[in-house]
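Note sheet for the following structure.
One chain of protein is taken out of this complex; the other chains stay put.
Chain IDs A and B follow the sequence of writing; residue 1 opens each chain.
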Amino acid sequence: MKIKHILESQQFTRPLLNEIFYVANQMDRMLIRGGTQDYNNKIMATLFYEPSTRTRFSFEAAMHRLGGRVISTENAKDFSSGSIGESLEDTINVLNNYTDVIVLRHNEIDGSKRAAKVSQVPIINAGDGKGGQHPTQALLDLYTMYKERGSIEGLKIAFVGDLAHGRTVRSLSYLLGKYERVKLYFIAPPVIQMREDILEYLDYRDIWYDTLDDLHSVISEVDVVYQTRIEKERLGEKVGEYEKFVKEYYIDQNVLERMSKDAIIMHPLPRMKEISPVVDNDPRAAYFRQSRNGILIRMALLSMLFE
Amino acid sequence: MKIKHILESQQFTRPLLNEIFYVANQMDRMLIRGGTQDYNNKIMATLFYEPSTRTRFSFEAAMHRLGGRVISTENAKDFSSGSIGESLEDTINVLNNYTDVIVLRHNEIDGSKRAAKVSQVPIINAGDGKGGQHPTQALLDLYTMYKERGSIEGLKIAFVGDLAHGRTVRSLSYLLGKYERVKLYFIAPPVIQMREDILEYLDYRDIWYDTLDDLHSVISEVDVVYQTRIEKERLGEKVGEYEKFVKEYYIDQNVLERMSKDAIIMHPLPRMKEISPVVDNDPRAAYFRQSRNGILIRMALLSMLFE
Partner (left out) sequence: MKIKHILESQQFTRPLLNEIFYVANQMDRMLIRGGTQDYNNKIMATLFYEPSTRTRFSFEAAMHRLGGRVISTENAKDFSSGSIGESLEDTINVLNNYTDVIVLRHNEIDGSKRAAKVSQVPIINAGDGKGGQHPTQALLDLYTMYKERGSIEGLKIAFVGDLAHGRTVRSLSYLLGKYERVKLYFIAPPVIQMREDILEYLDYRDIWYDTLDDLHSVISEVDVVYQTRIEKERLGEKVGEYEKFVKEYYIDQNVLERMSKDAIIMHPLPRMKEISPVVDNDPRAAYFRQSRNGILIRMALLSMLFE
């Protein structure tokens, strides 16, 4: 299937998701065989209006593993700020002359859509604005569940932590809404519980879900625990309960022991104090494998955009 | 012809300009065929003492299109500022051990000449100091006129906007002084009109020119409109007339309609409010093609320096 741009989770159909996962699996085997130089005449630009060294590194490593080349800035505001600036559209028009794909992290929601409107080369949204999308993260998360568990259908998934502000879980919920028989547990204190817009979307898609605040009541039943970070400054009037929340949702040896033997623990990283380091050695800790899947998914997407 | 360094517009003879344009045309065809890996054992350093992501990207993309490799910094002052600093000459001596060509943006006029004096590898001046040179920009501008119009001889060219401070127009005037039967119109309010040194040079070269402040009186006659940005802070005591000037020199649909059918509009970019976005769709809008020509010219220069 031909993809023109990667802009938002909603664009991915089930057949397209299947194809992306198939290509990502191929990339996995190809990496083990030593990589490729097939794309050594392609240039990728990382155009980041906000620094995110982690995301930038993941895209750049993926491009290099394909044999490609990279030009890179985390100070893209040089193009557009203040009196010597230019519109995002002009910047994209210029970069069209320099590169074969543009990975864009913009500070405004829909920055990547504006870019795609004028661009002849593919735009990849690497996160736009607060509350905007970060579709490659959602894809790598979904791919991790698929790869670790064999299929998405029928999975019981617990999302834990700050579900109100986490871009990751919101995007991922959109994708999970395309699968059958999944059961989603949104586990958070009410102040940072999953918002209505996503819940309405899941209702519309006829997806089973529950919102609760007690991790321990479901921990032994779920196939996937997707842990996220709670940030103090986002708790509003409940800021005084920060320590209590962190403690309640902490994943440690005790939690591990109550989990199913073939469940997995995911985390978008960086981790702060949500998961004890002793969990890292358990085979169910999937979060570092998840970051490797980010390379595979991005390799797959880049190669499909270059078709 | 052998080039050792790229330092200033004055160094380019007519035969050398012809050869550069010939090689740039070859690069154009080569890019369409998919590029080359011919220079994959060459390393280019971008050594920028002032950030200029746009210029850096253009050089880096050109080097990658040739198959080459890049090491890059926009914080080159780390080498030389304060108590742990070193001389530009020492930095160049060290980089001679690391790279095959050095693209230098220095904060002092003649920084690139000082660098060239000690360097065994080619130095490319990517802009030095305020009022200094930026010869690759002048070359890509000249190449754009040549490519769009078939030849430089006999062209009628209107330069519009801030001609007093614009490094670009000044450098380009030097190059145009080498061609015959060109007619140059310098269109600007007196406070930012082209300075005497350039006009004297054109007198000396016996080049026809006129200085005026009315764009509309000549717009229908010219082959090239080279628009530039007016900056408020450079208007001195005329700062109160900023909005008036911007309006007077604004290029929009009305101006387009009065232009010749085969004229072109150029702009060094970034654009602010000098050209209406509606102009972009007109085939005479050459400014984005101009930025692509920057890649071709830089590829040509790099390959000639590596000969």
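To be clear about the criterion, contacts are C-beta pairs under 8 Å (C-beta built on N, C-alpha and C of every residue); 3 or more make two chains touch, one makes a residue touch a chain.
Everything numeric here is computed off the predicted structure, so don't read it as measured data.
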- May I ask which residue of A:P15, A:P190, A:P270 or A:P283 touches the chain that does not appear here? A:P270
- Item | Residue in contact with the excluded chain [from A:T53, A:S220 or A:Q253] | A:T53
- Message: One chain is left out of this view; which of A:R65, A:H134 or A:R167 touches it in the full complex?
- Response: A:R65
- Note on the structure: Residue positions on chain B contacting the omitted chain are 40-41, 43, 45, 69, 71, 73, 75-76, 78-79, 83-87, 89-90, 93-99
- Query: At which residues does chain A meet the chain that is not included here?
  - Reply: 34-35, 37, 51-54, 57-58, 60-61, 64-65, 67, 70, 74, 231-233, 269-272, 277, 280, 288, 291-292, 294-295
